[in-house]
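Sharing a structure, written as structure tokens. Questions coming.
One protein chain is absent from this view; the other protein chains keep their places.
Letters A, B and C mark the chains as written, and numbering starts fresh at 1 in each.
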Amino acid sequence: MDTLTELTVRLKEFRDERDWAKFHNPKDLALAINIETSELLELFLWKKHDEVEKQKIELEVADIFSFLLLFADKYQIDLKKVLLNKIEINKIKYPVDKFKGVSTKYNAL
Amino acid sequence: MDTLTELTVRLKEFRDERDWAKFHNPKDLALAINIETSELLELFLWKKHDEVEKQKIELEVADIFSFLLLFADKYQIDLKKVLLNKIEINKIKYPVDKFKGVSTKYNAL
Amino acid sequence: MDTLTELTVRLKEFRDERDWAKFHNPKDLALAINIETSELLELFLWKKHDEVEKQKIELEVADIFSFLLLFADKYQIDLKKVLLNKIEINKIKYPVDKFKGVSTKYNAL
Partner (left out) sequence: MDTLTELTVRLKEFRDERDWAKFHNPKDLALAINIETSELLELFLWKKHDEVEKQKIELEVADIFSFLLLFADKYQIDLKKVLLNKIEINKIKYPVDKFKGVSTKYNAL
């Protein structure tokens, strides 16, 4: 089984054993991704990045990834496909000759 | 190659062709995940979730996932491993008999 | 009239002329504060703070403040009172002798 599918299956097992699917509407799942991301950011607040413990970072990253997978599952989004598609879009939006070494005002990678 | 590894390789190719690694310090990558997540949330602002176009959602989800993969790569985090580990932690933190059907004050799944 | 009251009155006039109060439920107003804050953060992404234009910062700050005032109005929160109260709480939580010059793990001021 593909890794993304496998992890989603495991998350849904965990969720369903607790009957939590009823709380997981798309808007709140998107909110949950955001809240977990802020918890990751909080680790860096007032700090330089090398002052942050890797173990704490891993726990927050896991939370963000969990809610992202559950959100994607809700919309039957194929994460691999949309990511590869977005890279193709960004290749057109940010041609190498114009954007090499240039920080842009867009949130590009 | 594992999907997560494959996607990370593709993102880094895109990044390195543009010489953008120099902008990607961990704190700003965490910030980028957050900003993309807010763009996802913005789709839902003042709306019910069924009023939001799936295509727009997919583009934002791809952005969040991209920066999450690049952030994880920066710290050499194995996303599969940390997610499975977090599920085990959450199984202990949220035992089924106490949390079944109960919305918690924690950001659990 | 107190400044906070005056600004709230002006914002509500703007809102009511457009009949937008019906969109402004508390959860979405909180979301709006968050989205505007991410737009402020986006100005700083990949940048040092002195690379950011003050005029752009002012526009985002105005948006954050607007939604904060409208949110506070929704709950009849007296912003001056709750802020002064929070300072008193923080004085107890962060006594000078223990926290002087020390970055804390809490999100204190």
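The definition used in the following text is that a contact is a pair of C-beta atoms (placed from the backbone, for glycine too) under 8 Å apart; a residue touches a chain by one contact, two chains touch by 3 or more.
All values derive from a computational prediction rather than experimental measurement.
Asks: Name every residue on subunit C in touch with the hidden partner chain.
Replies: 2-4, 7, 10-11, 14-15, 17-20, 22-23, 25-27, 30-41, 44, 48-49, 52, 54, 57-59, 61-72, 75, 77, 79-80, 82-87, 89-91, 94, 96, 99-103, 107-109
Asks: If the hidden chain were put back, which residues of subunit A would touch it?
Replies: For subunit A, the residues touching the absent chain are 23, 28, 31-32, 34-35, 37-39, 41-42, 44-46.
Asks: If you put the missing chain back, which residues of subunit B would it touch?
Replies: 31, 34, 42, 45-47, 103, 107
We adopt the following convention: only the chains that are shown with their structure count from here on.
Asks: Shared interface numbers for subunit A and subunit C above half of all numbers used, same, or below, different?
Replies: same
Asks: For subunit A and subunit C, what's the span in angstrom between their mean Cα positions?
Replies: Distance between chain centres, rounded to whole Å: 26 Å.
Asks: Which subunit B residues sit where two or more other chains touch them?
Replies: Within subunit B, residues 23, 31-32, 34-35, 37-39, 41, 44 contact more than one other chain.
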